[in-house]
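With one protein chain removed, the remaining protein chains of the complex are shown where they sit.
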Amino acid sequence: MFDPRISIIDDRLSTIDRVIAVVSGKGGVGKSVIASTLALLLAKEGFKVGLLDVDFTSPTTHVVLNASGLQPIEDKGIVPPEIHGIKYMSLVFYLGNTISPLRGTELTNILLEILAYTCWGRLDILIIDMPPGISDLMLDMLKYVKRAGYLIVTTPSKMSFETVRKLIMLLKGLGAQIIGVVENMLMSGSTEYIRREVEALRERYLGGIHYDTSLEESLGNVEELLKTGFALELKSILQNIIM
Amino acid sequence: MFDPRISIIDDRLSTIDRVIAVVSGKGGVGKSVIASTLALLLAKEGFKVGLLDVDFTSPTTHVVLNASGLQPIEDKGIVPPEIHGIKYMSLVFYLGNTISPLRGTELTNILLEILAYTCWGRLDILIIDMPPGISDLMLDMLKYVKRAGYLIVTTPSKMSFETVRKLIMLLKGLGAQIIGVVENMLMSGSTEYIRREVEALRERYLGGIHYDTSLEESLGNVEELLKTGFALELKSILQNIIM
Amino acid sequence: MAEAIISAVSEVADKENFKEVKSVLVLVGELQQVDREVLKFAITQLRPDKLAKTRFIIRVVRASFTCKACGHKWPFRESVLQDWVKEAIHFVPEVAHAYIRCPVCGSPDFEISGGRGVWIAGIRGER
Partner (left out) sequence: MAEAIISAVSEVADKENFKEVKSVLVLVGELQQVDREVLKFAITQLRPDKLAKTRFIIRVVRASFTCKACGHKWPFRESVLQDWVKEAIHFVPEVAHAYIRCPVCGSPDFEISGGRGVWIAGIRGER
């Protein structure tokens, strides 16, 4: 038995110049707001950009983008709808507000399905928002999307870096491309703790983003979101790296 | 073929009066600090308490408890080591600082192994710290530990409640026992948003815990941790409910 | 989907050093809701010269679910579902977990034990 989806994935992704997965291992560090805001920033700069939400049991990028009510079109595959200049794909299109508890084997199946049948067309960059944990979807990305570069997000907390360190070790061990580490939700001054730890692992510390009390209110309002200190700091950190 | 582990789980848990799983669906909301601190508070009040960290790919409760270097004893099963008056079990005992990426089927196997072979002895309460996501381990808890009560944690954010709402709907649909919802990391005033949403779902809003800048530094130092505003607020919220 | 099948068949044919591929057996899960004739037609349109004479046999596999909580098995009956739900399951069968529950115990923790995906179950060729 032979699964034809696997042999078509590289084909489908061949029209995309660069694939960037936003990861952490840890939850709640800001992966989804960073992935969504990065996609918005890139679209505004004139890049052709796609955003894929792979946190299938608890997707959230649609909240940031206010993307409810969108529907993909079926035409020799699935054509993702466009919002704010981003080609956007999420399981939310098919789930509505219901819950879909999914086991790991099912998560793998969904990823394969989406990678094999989504027609992204020509893209400069595809951003992938990853779930927390170091489980099926992380292993599947490493297996099926070998070209992906990893943008790692942590908070200043040792609880958070405890997990991030392990993820970095995994990615390094497999020779995956690590773009660098973003430290999100700085409270007042940086402690330099994360920078030191990241550099000790010989990876790139990209910079810090402060905790921004105006972010929550701006979620769902893209104009407002792009004006927040959060978005400005994210832009200045990634300016020369991704944009 | 018949897996003997499954038929022994109820036996193993039969010496435990109450099982409480700390859940959210969402990551980074404070499940692990709440689960650990709750266990510490209960031990201090004289309860016989156990703590089981089920976030196998990214365990963190050992950071809160400063529980490195502990080892369980094998004696007709696994006897969990005691720390700060808590019988404590985590995969960290066997992983050290290495990373163990695990697929869902493997997570299920580990859970069964631990539930079937850990000898908790007489306990008033066993606290289980759950991973983020609504996947294998959540479904396995519902399948193998039907007696568990669920203590749900959210932050004030709509991003966070987007997922928590779905989890509540799942638990309600299955008739699982929901203890109530704790709102963690309040910044300044409460917005009442979470309370209203929880009550609309006809569940119990237990109270809010403020963001506490002294918490991070106290992690690993149990004396200090129990003096934080975080611990005091957690205690007053759960006083009449769990203690 | 037709592209995926052709690309997979070509890959296997190359690996096996087939001069000619005689026939291909394709199993299509019922949940995929693919029209057999449409798929056959799409394959005919898209196949490269190398597969011009290949016979594509397409078989639909019935869908069924097995509950992981209570063990109950039941068949998929799409008639009870609304159109947009069918459409969603057509795209990703796993979203069934959002809309279908075990008829015995109410659990969403079931396995799609058949009827999902597309499989190339056999390729016959000449070297």
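By letter and in written order, the chains are A, B and C; residue numbering begins at 1 in each of them.
FYI, contacts are C-beta pairs under 8 Å (C-beta built on N, C-alpha and C of every residue); 3 or more make two chains touch, one makes a residue touch a chain.
All values derive from a computational prediction rather than experimental measurement.
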| item | value |
| --- | --- |
| Omitted chain's touching partners, listed by label | A, B |
| Touching the absent chain when the full complex is considered, from B:17, B:113 or B:217 | B:113 |
| Hidden-chain contact residue, picked from the options B:32, B:61 or B:100 | B:100 |
| Where the unshown chain meets subunit A, residue by residue | 139, 142-143, 170, 173-175 |
| On subunit B, residues whose C-beta touches the chain left out of the figure | 1-5, 7-8, 11, 74, 76-78, 91, 93-96, 98-103, 106, 109-110, 113-114, 116-117 |
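Here is the rule we go by: only the chains that are shown with their structure count from here on.
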| item | value |
| --- | --- |
| Set of subunit B residues in contact with two or more other chains | 139, 170 |
| Of all residues in subunit C, the ones touching two or more other chains | 108-109 |
